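Only one protein chain is missing from this complex, and each of the others stays in its spot.
What follows is chain A.
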């Protein structure tokens, strides 16, 4: 069955967890024991209705404070599709979680409180969806019950949002506006009677119509080598296969390939998956490839078609989202992990903080936790990279702190 991954973004109390809980309930994905647990906790908290946010807030601290702290992954399915929702916290200080959630998602839902409209955090949510190139964005205008289901309020918010969109550089992004009340399940899976003026789809109807194959990136094929398979058995005495996951586009038997960084050329002899061989393997497949020539290939190397070699870079300009408490400052050294390859990087320049709110311009020479900025990195060795906008899999990297080993930031190559 198709799997669609969705990220959610909203500010505190916009009702994100409630919306997800409602989707689970209305698709009958909440089992009786879970509904009973929600009922028990709702009553304990003095509520006379089912608090669906309790379905998603997994940690004790979250249930105590009634907020979402960390990304949670939630699963539900309909007869048509399986869904994975990354429930990401809305606090401004938790941008890193939102980037994390959106990075693995094909579509996203941005929540807006109908009473508050487009606020500063909405800029940030929208900006992150643009930066990560999330193609399908649903803007759910929630709590319509608290604004008397007013069509005017809905239209005003759309107008404000369209102004944001006009400033965006990602023209292929599709925006869909849906007025909802997550608490009462209106326009989530069931059409709302109170909003007869709205003749569009419910959130679930819209999700059901999305086709996962439309989200597969079609660009140049890349094959980062994860590990070398050498069985050394009698049957496979001389076998040397390169295990990895294909991105961008297909590889075929007979393709002329170049091994990077060495530049050695060869031809694809076989493409294996388990005990079967294939003429062609598309992007997204985990396979084992063997070459016609006995050449030196190791983890961290990348196979590409000889006619499609990416740029060789020793100086990297990127947009970086910072995820560590220790700020990113010029002169600092990190390990840059790009696909399966790791090299040392020195931070050359931090070109001010890209503020996600266009009204405020901030220029600081460092990036603090949850900041997003332009960074120039000098690498100890060349890497072969694409720009994120032309090849997402080969245009991103993480920065790993050499002392704490933590994943300190994520970069999108320009």
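Following the convention adopted for this analysis, a residue touches a chain if its C-beta (ideal position, glycine included) is under 8 Å from a C-beta of that chain, and two chains touch if they have at least 3 such contacts; residues count from 1.
Simple rule for what comes next: contacts and distances are computed from a predicted model.
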item: "Na+/H+ antiporter subunit A", "Permease", "3-oxoacyl-[acyl-carrier-protein] synthase-3" or "Sulfate adenylyltransferase subunit 2" - which is the UniProt name of the missing chain; value: "Sulfate adenylyltransferase subunit 2"
item: Sole contact to the chain not displayed, among A:12, A:37 or A:332; value: A:37
item: Residue among A:84, A:158 or A:309 touching the omitted chain; value: A:84
item: Of A:81, A:272, A:346 or A:376, the residue in touch with the unshown chain; value: A:272
item: Contact partner of the left-out chain, one of A:249, A:337 or A:389; value: A:337
item: Absent-chain interface as seen on chain A, which is shown; value: 3, 31-34, 37, 41, 56-61, 63, 69-75, 77, 82, 84, 96-97, 99-100, 103-104, 226-227, 229-233, 235-236, 239, 241, 243-245, 250, 271-282, 284-288, 299, 323, 335, 337, 339-340, 393, 396-398, 400, 405-407, 410
